[in-house]
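There's a structure below that I have some questions on.
Only one protein chain is missing; all other protein chains are in place.
Chain nomenclature is as follows: A, B and C, assigned in order of appearance, with residue numbering initiated at 1 for each chain independently.
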């Protein structure tokens, strides 16, 4: 059989293949564990930037209009020892002596460096890239069977030294309209783990806050209050989380947003009300729709100032082949 | 002797101390290898944010006015194997298998992480924080004798797990007016290593480009052409560099800029025309004036579009206690 | 189809599978790129210790008899910045300030730590474990298709956080008879890269040195002289290497040795005289026969003292799931 360069396979394709009927890449609808085939992307079969393509000059100008006072809010948390870490993930910073170098010259310059080690795109405030989340559509252990955004397979993306496809360096900078939906404010309490933010909650919060609409390319941020546990009660913070479910995720896709974010580690509700599902919002947004997800944000100051609409800016650190990025977005109004 | 909490000592103080005349922290002028005493800072004796304090709402609004077309330029380079690295510094990214986790749930989610290791604030495009550069003002090996911005001593800052003072997380986000001075364009050629950009060069480039003035809080970027060697001829790139010297540095301090940047690894000329000096521009800007320095930027697209004035945005990654930050600034016009 | 727990597949099995004839794990001979099937191992289908199983009490006692003078030789090189590293491999050690901690107590204890980062089983003097080398016996990207010692597949072994099978911690300590074959001494010169050590060379060196035989469980070390380039001419050292080829490898397998070693980075000749082959000695010894390979050893002192037969001791560092181990073997006579 002639394989296309991207060597795609799937359960359905394998079936067809055995009948000897399939010589080219199947682009017809095929069923996957997450429903119908999600590729090619609206931005073409080779696109690796996903919904960051919605960052047009027009969108920048729309966002700029929201800057009225010049006040800047930093939304990212500090990366530090003791912050919650999922699973075996790790973050460590050490200083190689103090000072690291010098004195040099008659002017006796000295300098310090730092040594950092860890899963740097997936610890603390973390921006999920398109290479982070995929779906197994065939048998486990077949790298052609794990599919990511735009249908890229793990086999296409595999490399010991960084993703060959969908690396974070392919993402365009975000300068867009940001909308904070303070669901905890709307409900008058911190949401609980496993509590799903419904479409009705979203509409209620929008009405209460006076946010008229969600537009293509927007960054939509959800405040659940869960972030107040950060470094206060890491065990509880980590044990589950409130968040959006498939209902709101599909609405966000329909609205063609570029970006979601929250004060929780997954943005989506965990555990899912359907106990058989894991990370379905991630798949709906990232894998199927190319929409980015920024986790563990801190909205304290925005909420204190009742700022719900703003220019939102984030530039991923272009670590070649990384699955995500560290860094702090800012809101400017 | 009563020591102040910050326990300051210096050569002069030691002399005085032996005479038993000194009971309080000396704030009078004292000579250091880099000239007279530079602390306390204009922002007070406890300030750790330096010239990022010039990021006022007014400055943001000034910068916003420069956004006319909504076009965004990314000025940072990709972090990757094979990029130039100074001394023993290191950058390494690996993927812990592909996929790292899964499949999970009936929806069969899989995910990837990345493992990063290196001097992450001091490799590739790097933003020098105020804890990066200091001056030895006493005897080597005495941690009270190495002084940094605002007079903080290495002893005050020392910790194996990150700087206790002047960590990068203390720096405020930059959203300011940016000015690119294309010195290579002005001279019609790439500058050579050891070639100092003079005040006359700066004035010439400003005139040619139609840049009227440099204002407090500006980010001033220097294009030398040297960046064209990046990953093309790393040995030459690393062997030295053109850049600004003390003359231009002092002028920048006088202009009260917040931030300098360049397409070279130190921004300043190397070797210095005075062979006894090392990194004097770093000391003048960072240590003495709290002005930040972003190295290894890429101005290719700005120059292609002849964009010399723009909104300039950079948010350091808040790695607690780090000496610098990775990440890509953007220019927006 | 019922899969066995180890879920084995291979090219041949796939063929059979399509005909629906194969319901159990095929243990019959099947052809692989490296010839016929090499599993199950002589130590059973679940063995993960390979030829370290030859480390019996009797072998220890045999080795002990060789200790006559009590002189100890360290054969491992120091791990340090500037040592040759293959490909993108990395080794970095930093000290997190000096001191790292303290002073503590009235006795004012201080302490230092070190931070290490790198491919620690595969840099410098390196001991190849059984999970290091395998053979692709099916299509690329199918983790069932890469087979290692005892037929374990990459799918069985895969984990982001260490090998689940054949990790270095499964290897038994080596305390055995060691034999150094000084091929460079026999030939009167350093061997050249691409120069294969022949069976005749081995016999010649054994005769010259008065080594009567090679016995089951022995550690056999080859001195080529190539190690003299270490940190003197890393580029040449890395560009290729003299070493043993399939002829000598098969003889070592026949002799049932436990362990080979050399003063080069692969022990085997590189490039192979057959330009289509890569690492065939690794496969013959490690993958097919479970024989370990210690690279980048230093025999200078043994040769100076004309010591060719000795007790040989090495205990791999039990890094769970690692592919290899750092550390220095010793020879005692």
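The rule is simple: a contact is a pair of C-beta atoms (placed from the backbone, for glycine too) under 8 Å apart; a residue touches a chain by one contact, two chains touch by 3 or more.
Because the structure is predicted, anything quoted here is derived from the model rather than measured.
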Of the residues B:98, B:221 or B:302, I need the one that contacts the missing chain.
B:98
Touch assignment to the omitted chain, from C:51, C:133, C:285 or C:302, lands on C:133
In the whole complex, not just what's shown, which of C:50, C:84 or C:121 touches the removed chain?
C:121
Any idea which of B:58, B:140 or B:233 touches the chain not displayed?
B:140
Residue by residue, what part of subunit A touches the chain that was omitted?
81, 88, 90, 92, 96-97, 100-101, 113, 117-118, 158-161
Which subunit C residues would touch the chain omitted from the figure, given the whole complex?
33-34, 55-61, 64, 67, 69-72, 74, 76-81, 87, 89, 93-96, 98-99, 101-122, 131-137, 140, 143, 146, 154, 157-163, 169, 172-173, 175, 272, 276-280, 282-283, 313, 315-324, 326-330, 332
What residues on subunit B make contact with the chain left out of this view?
7, 18, 88, 92, 94-98, 115, 117, 140-144, 153-155, 158, 160-161
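Basically, only the chains that are shown with their structure count from here on.
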Mind checking subunit A against subunit C and telling me if their interface is mostly the same residue numbers on each side, over half, or mostly different?
same
Mean of the CA atoms for each chain, then the mean for all of them together: which chain is nearest?
A
In whole angstrom, what separates the CA-based centres of subunit B and subunit C?
46
Where the centres are mean C-alpha positions, what is the separation of subunit A from subunit B, in Å?
29
By the touch rule stated above, which residues of subunit A touch at least two different other chains?
94-96, 98, 115, 117, 140, 143, 154, 158, 160-161
